[in-house]
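Shown here: the complex without one of its protein chains, the others still in place.
Order of writing sets the chain letters: A and B. Residues in each chain are counted from 1.
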Amino acid sequence: MSARPPKIMNYILLLPGLLVIAFFLVIPLLLTVVISFMQEFSFTNPIFTVENYIEFFTSPQTPTILANTFGMSLLASLVALLVGYPAAYFMAFRIKSIKTRNLIISLLLVPFLIDWNVRTIAWIPILGESGIVNYLLQYFNIVHQPVSLLFSRWTLIIIWLQSNLLFMIFPIYLALSRIDPDVINAARVLKSPPHRVFYEIIFKLSLPGVIVGLTFVFVNTLGDYITPSLWAGGIQVLGLSVANFAANFVWPYAATQSTVLILISLAVLVILFKIVDIKKLVE
Amino acid sequence: MKIPDFLVKTYIAIIILIIYLPLVFVVLLSFKSGANISFPIERFTLDWYLKPPTGYEYAAYVSLFYDRQFFAALRNSFTVSIVVALMAMVLVTTTALAFRRRMAGRNFLFYLFLLGFLTPGVTVGLGVNFLFRLLNLPFSFWSAALINVIYVVPFGLILMMARFDPNLLFYEQAAAVLKAPPLMIFRRITLPLIIYEVISAAILGFLLSWGEVIRTQFAMKGIGTLSTFINTQLGVNPLTPKWYAAGTLISAVSFLGFLVFAYLLTKTVRQQA
Partner (left out) sequence: MAKVVEARKLAKRYKGAVEALREVSFEVDENEFFIIMGPSGCGKSTLLRIIAGILDYDSGELYIKGENMKNVPPHRRDVSMMLENFALFPHMTVYENIAFGLRMLGKDKDEIDREVRKMTRLLHIEGLEDRMPNEISGGQRQRVALARALIIRPSVLLLDEPLSHVDYQLQRKFAEMLKEVHREIGGVFMLTTHDQEHGLSLADRMLIMNSGLVEQIGTPTQIYNDPQTLFAARFVGELNTFAGTVEEVSPDAVWVKTEFGTFKARHPAAENARDLVGRRVAYIVRPEHVRVAREDSGQDNRLSVYFNTYYYFGHFLELVFSADAQTRVKSVISANEPFTAKVGEQLTLTWPYTKATIVSKPSVVEGVDIEELIYGK
């Protein structure tokens, strides 16, 4: 008789997780899609329509909202890549001590764990009109009036960078640290000057990490409307619009916008899963 | 050609600095006297934490320890996060154990679990809201906890799967050959070998739900957790150092939890071959 526990056991182990996922993720999302096609949120007398989508795509605000949503998340991902890649590279190739590497990774985790409100208000004493930067600028007579640093798009990018850098650095670091040093040596011996060694070998082999990093930061920032909204009158993004319509009980329209947001994230994820096997980075 | 060592160190140091500097300011401001958020700080005080109220005051000016709502929210926060921790511990463990074996649809299921983290919180929140309204279910800390759990599980899964002892299955099979029943195997072999990972998953669950706003906001009514409470307050009240005091306390809990988590990551039961 085989000592292996029967396959059934495996599915039993999966059951609790799947139930929670079904009830709190899959069904809610499907329900959202259904409601996005309804006139009213009412299943007793449902009327199906595509009005909501027509309204969304013809609304004069939509292009701005979509551009903001896409643009800011894309910008945040790219900035995170630019800042994170050198850090990941240094960690994999220049910092020899595993302890130091782990320490840096751990330190990057903290801002992600910090409360969303705190993350945001933390920048006011730094970048606000009476914040430390303006104080110093005036102290050294660089400017004479406080400058508004706070309610700019770059502030949003910096805050997102602060809490998301880990998701960029970690996958790239993982990919880089798995490169066999002799593969790099082989390229050097085969007539490759340093910049081409970097591009042909190191960068290309780290691409799965780069793609995972870009996607994680993109998707993670896509749904965050708290940070943009806390900059009063800040930047209109799709998530914020969903929340606003939901707060005013305009359910079907909120559902429509939510569906668009889901589709955008799913599209990005499908592309990701097509290009790289995330599980390889885990196992 | 080669980037000098000091530049490497400086770069890493600047990144860490940019990440931590704002948090330092949060703590500093919570001790600032005066209601405005401005520099320089002339006098430090504990007023924002424990000065008794003098009469009718705006919520934003009542010191933290005399704010009843703050304590109600704090209690909610602990309740939700502890429930999330326990649920995450069980779900991450069972799911990770199941994923060790080949089975039909393994990849699909793995990605499905990942979606819990990769789907924007606002869409999940709205969807859960729909479902609860449709079924006429009440919102409570249970719903708040469950909506956070699906966000936490993928992190825990990745953590656990990456750290599993590759020989774990062999040990279990060895025990099975010796006729140990499945539950006994789990209790005597599996659990002791993955105990640090199991506890880590719980702490991660606590930490991730502790500071979460969007999901919780959609799945909890009333005063909510600390994070949702503060979020609402910031929308209607002036920004005073009181909120920095609250932020300092919330962050202190996060940081303590993080220290325990980081410590656990350095531990492993696995024997060195």
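Criterion: a residue touches a chain if its C-beta (ideal position, glycine included) is under 8 Å from a C-beta of that chain, and two chains touch if they have at least 3 such contacts.
All values derive from a computational prediction rather than experimental measurement.
Colleague: Considering the full assembly, with which of the depicted chains is the omitted chain in contact?
Modeller: Spelled out, the missing chain touches these shown chains: A.
Colleague: From the listed residues A:187, A:219 or A:264, report the one that touches the chain absent from this view.
Modeller: Answer from the full complex: A:187 touches the omitted chain.
Colleague: Based on the whole complex, identify which of A:74, A:137 or A:205 touches the chain you can't see.
Modeller: Candidates A:74, A:137 or A:205; residue touching the omitted chain: A:205.
Colleague: Provide the residue numbers of subunit A that touch the chain removed from this figure.
Modeller: 180, 182-183, 185-194, 196, 200-201, 204-205
The working rule: only the chains that are shown with their structure count from here on.
Colleague: Cα centroid separation between subunit A and subunit B, in whole Å?
Modeller: 17
Colleague: Spell out the part of subunit B that touches subunit A in their complex, as residue ranges.
Modeller: Where subunit B meets subunit A, its residues are 1, 3, 5, 8, 11-12, 15-16, 18-23, 25-26, 28-29, 36-40, 87, 90-91, 94-95, 97-98, 101, 103, 107, 109-116, 118-124, 126-131, 133-134, 146-147, 149-150, 153, 158, 161-162, 173, 176-177, 182, 207-208, 210-214, 218, 226-227, 230-231, 234, 239, 243-244, 247, 250-251, 254-255, 257-258, 262, 265-266.
Colleague: What residues of subunit A sit close enough to touch subunit B in their complex?
Modeller: Listed in rising order, the residues are 3-5, 7, 9-11, 13-14, 16-18, 20-21, 23-29, 31-32, 35, 41, 43, 83, 86-87, 90-91, 94-95, 102, 104, 106-111, 113-119, 121-126, 128, 130-132, 134-135, 158, 161-162, 165, 194, 215-216, 219, 222-226, 230, 239, 242-243, 246, 251, 254-255, 258, 261-262, 265, 269, 273, 278-279, 282-283.
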